[in-house]
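A single protein chain has been omitted; all remaining protein chains appear in their positions.
== chain A ==
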Amino acid sequence: MHAAEIIKAIEPLKGSVVAIKTVQETRPLEDFADAFIAEINVKSASKVIKALDSAFPRDESLPMSHLRRFAKRNMIPQELLAAIEAVSPPDLHDGQTLFVMLPPPLPDAEALRKLLAQFAPQPRRRNSTTPPRPDPATSQPEAAPSDSPSAAQASTSSTSPEPQIPQISLVTTRVPIYPPFNISQADQWTKTMWPVVFNPAAPRSNVAPPPQILSRTREAIEPRAGHFLALARKVAEEAHTSGRGRAVGAVVVDPAIESELESIAWDKDSDPTEHWMDAVVAVAGDVRYARLEAAHKFNETNQTLGDETSQTTSGYNPDIEGGPDLHALMRAAEFIARRRRQEDEELAETPEPALPVVLTDPQLSNQLSPLESYFLNETSRLTLGPEPDQWPTSNLSPKKRKHGDSGAGWADEPQVSSCSTAPSTAPSGEKNPSARTEDGSCSAVDCNGDGPSSPGSRIRTRSEGGYLCTGLDIYLTHEPCVCCSMGILLSRFRAVIYPRTGRLPSGGIASEPIVRPTRDEHAPKEGEHQGEHREYYGLHWRKELNWRALGYEFVETELNEAGEGATALTKDGSQEDVIFHA
């Protein structure tokens, strides 16, 4: 079938897009340290803060803003309150008190007591019936760091045994030194340790993507994600039936074109998913077996080759697996790079034969499958009808919109600065949609795609601000292997999306096992059989790494009879239990 027909016939996957948590979220950094709690006169709260901040300057590197400085009696966890009341019985003073927390690192206890003495609770009036005050010397010894989060130890001043009231009693308790990740964690800590504030707007620094960017991007990709993943499966099928590789496919999408499609659809009041294929800038299939085969074999009957290699897909044999540079993702990145190299005239004029690099084609990027070739070379323009008036003007060019709308720029991305120059080049630039449509339909363009000035590609050239895969999204049939996952970051993709059924224990993106309702016993038990036997790297967003991408899983609502999505395309189901690198 011709590529265009395959694309036309694509039935989108149905389901929803969910964000993949970061490993810092699934395995949160928790650490606890001792804090001092003291009971003070409620009227002196602001003076106490002033006195404390000047006497014990806060550690800037450990902001404890998630811990409340003050708490009323009814906010204190039971166990802590019991420890406090053991050394500072509530009936000794007038009841007008508040509790102040001094965060770690702990200051000298004696200095703190002296400082706070003037703010001690007011004693109860003399004429009231005051029970005999317990001797402080008999209470627990000097504050010692407690070793469990829930344990609280109490101490009182042992240096002022004379019954001089008021006096400050210090109690130590464990507090979390990092802010909570969510409300339930904050509640848990508040109930067991000390009142904690959850601030969803607080910068979680590098621990997780900003929630608004994560959800905005999710909303933007969800309408067409099923289409792109269905296309990825077609590419995978092509790779598998050709015998060149495993059934793994990749689809690279430019979200800037997507948002352009959205705005056009909005203007025309049409279906914004109708022209989904126009946002695809490249597709790539796995070719891990192709290095073993002579290149010409690919042009022979696909059926024969398919049979030859069908055995290889039924197991994992490292000797015939090719290498990760033949994986779909790596080839997709290379397609885009190759396109730019060809378009970069400067490079073409100054070849460097002395360059000690391999000049062959290690990733077989010159051997394109029909679908690969179609999207790299043959689709030169958006397939929308020839209605130039409907096209947005140049200030809605992809680059412009990208930064206005899709919110991709959290790293030092080169386009941020090139953005300002985009409108001036757009009228004659290849990316200008009106220039593309003015001479007719898509099929009228006849280009071999290899020429340095081929107008066919949707890949932004370097002069148009294209740099690696910055700002692009990659849709994959499977969770990419560790190597490809890091390749996504090094290529600066904006987001990676794969179907949840495409998870692999060898993958580098998932951050936790799937928790599945057991209602449907025919549902794939992926979480069960893979959960304990894999690493969860969550490479898409790790605080240790310089580059990060958004990660999403596509959760299908309508699986086919076998209950399998990605693996079903081998038709014999042989791939179901094979663990390989995608």
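For this structure, a couple of remarks:
Simple rule for what comes next: a contact is a pair of C-beta atoms (placed from the backbone, for glycine too) under 8 Å apart; a residue touches a chain by one contact, two chains touch by 3 or more; residues count from 1.
We take it that contacts and distances are computed from a predicted model.
Within the choices "Symplekin/Pta1 N-terminal domain-containing protein", "ER membrane protein complex subunit 2", "tRNA(adenine(34)) deaminase" or "MMS19 nucleotide excision repair protein", the name that UniProt assigns to the complex's undisplayed chain is "tRNA(adenine(34)) deaminase". Remark: the omitted chain is touched by one listed residue; of A:Arg73, A:Lys268 or A:Arg462 this is A:Arg462.
Mapped onto chain A, the interface with the missing chain covers residues 291, 316, 318-319, 321-325, 330, 333-334, 336-338, 340-341, 344, 347, 352, 355-358, 360, 362, 414-418, 462, 468-469, 481-484, 486-487, 490-492, 505-506, 508, 533-535, 537, 539, 542, 544-546, 579-581.
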